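Just below is one structure, and these are the notes that go with it.
Only one protein chain is missing; all other protein chains are in place.
Letters A and B mark the chains in the order given here, with residues in each chain numbered from 1 onward.
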Amino acid sequence: MSDTEIVERLKGDLGARALEIANPDRRRIFLKVAPADLVAAVTLLRDRYDCAFLSTISGLDAGEAFEVLYHFASPVTTIHVRTATPRSDPRLPSICAVIPGAVLYEREIQEMFGIVVDGIPDGRRLNLPDDWPDGVFPMRKDWKHVRPEEVIPGGKP
Amino acid sequence: MAALRTILYLLVYPGVLFLFAYSTFCEWFDRKAYARLQNRMGPTHTGKFGLLQPIADFVKLLAKEDVVPAAADKGLFAVLPAIALAVVSTAGLLLPVWNFDLARPTWTSFPGDIIVILYLLSLPTLILFLAAWSSTNLFSTIGGARVLTMLFGYEVPLFLAVLSPAILADSWRLAEIAAFYQARPAYLLFNLLGFLVALVAVQAKLERTPFDIPHAETEIVGGTFTEYSGKKLALFRLAFDIELVVASGLLAAVFLGGFPGGAVVGFAHFAVKTLFIVFLLSLLRALTSRIRVDQVVSFSWKVLAPLAVLQLLAAILLKGFLP
Partner (left out) sequence: MSFEIPIGPQHPALKEPISLRMTVEGEVITNADIRLGYNHRGIEKVAEEKNWTQNIYLAERICGICSHSHATCYVQGVEKLMELQPPRRGLYIRYLVSELERVHSHLLWLGVAGHEAGFDSFFMYVWRDREIVMDLLEMITGNRVHYAINAIGGVRRDLDAGQKAKVLEGVATLKKRSEYYLNLGGTEPSFVARIAGVGRLSRELAIALCATGPTARASGVARDVRKEDPYAVYDELDFEICTADTCDVLGRVVVRIKELLESYKMIEQMVRNLPAGDIACKAPRKAKPGEVVSRYEAPRGENIHYIRANGTDRPERLKVRAPTLGNYPATVEMLKKGFIADIPLIFAAIDPCICCAERAVALIDARGGETAVVRMSDLRRQAIARHLNAPVKGNAAWPL
């Protein structure tokens, strides 16, 4: 099945829910949906397009909104599902019920961008240290790293 | 004079000093053989051919900081390495290489000494378990449980295998068993199966690959030795080196015809035969990968124990038929 056929099928299956479909390169299909339609779209991709393999989830701080991309791969193509959530109230539904392997990526998105993932089976921190302050999300553009002063236990004051 | 002789006997030859020197030499031999089998060099720098490396390691460990865990049973924790060393050194005194006078049994060579030496060789395992338990570390505890689990596996085959030559020779004294086979070397062939079983069981007793389960570093860090450091660890390591010598000496005495020819020639026999057994053990170590503790137990009871029983039956039957 070629990319153009998949794009046509996606248009037919998703209808108005597909906000945007692009095919900029061979085996690269970018599909945009609203957060509310995300789980339905992912289920459809898994069941009808053989896209059960989630490579990763990338987040991006685009100013007013956070863009999130779900990178899926099937044996013939890759489909990248894009969705956006406003910075003032960043919320996304969890897709773990459909793709159980997504949990680590959702945890990463949650701690790095502060996007609340509704219904995540395991919402603990993944990468950040336990004493990391709440409400600070390092991958947001407004966060800048300041090297903290080193305190050596038992060292000179 | 007799007192001086006894003191020399205990401290110099074949006591602590000799056992220390010979066991470090055996460790060097084992390490070198193991390294060469693995395409490596082994120790080269310390002393000629790296001969002093085990002694250097021992001295280095003696000089290291000695840490005792706060939650440990301090008395037990500290005294166990010394007991282990004492027990295996005592077992070393019972080898027939320095007790070749058949007519006069002494306090180191008497009817039943084979039982005593087996008993003394079992004690370090229990000491190891106590050491693991008293250090209260999680990894040590698991290691200690594994020590005991393994003990139930290999101990019975080892006893059965070692006792069957004794039954054939009709004696419970190591020197007499050795003398019996020296007179009839062909009879040694009957015990070949028992020798193989005992070899594997000794490997398990010494906790070397494939049976290094209680201190499998990739699984449970140091296992039983996790909390041991400095002098205590040095003593434990020395105790295991001596146990290697004593166990291979025991196998040589029982299965390889002992050490005939008086003090000097007998000693040459002792050196050659123990090194041969140490080499076999190194070979086994290099050729296998570590197995799981449940596999040890099932292997011991499904393979080793039946073979040992077979050997025992053969010995009993042969005793009826042979002159």
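Everything below uses one rule, namely that a residue touches a chain if its C-beta (ideal position, glycine included) is under 8 Å from a C-beta of that chain, and two chains touch if they have at least 3 such contacts.
Note that the structure is a prediction, hence the values are computed from the model and not measured.
By the touch criterion stated above, the residues of chain B touching the omitted chain are 37-41, 44-45, 48-49, 138-139, 142, 145, 209-210, 212-213, 216-221, 286-295. Contact residues of chain A toward the unshown chain are 24-25, 27-28, 52-56, 58-61, 69, 71, 73, 75-76, 78, 80, 99-105, 125-129, 138-139, 145, 150, 152, 155-156.
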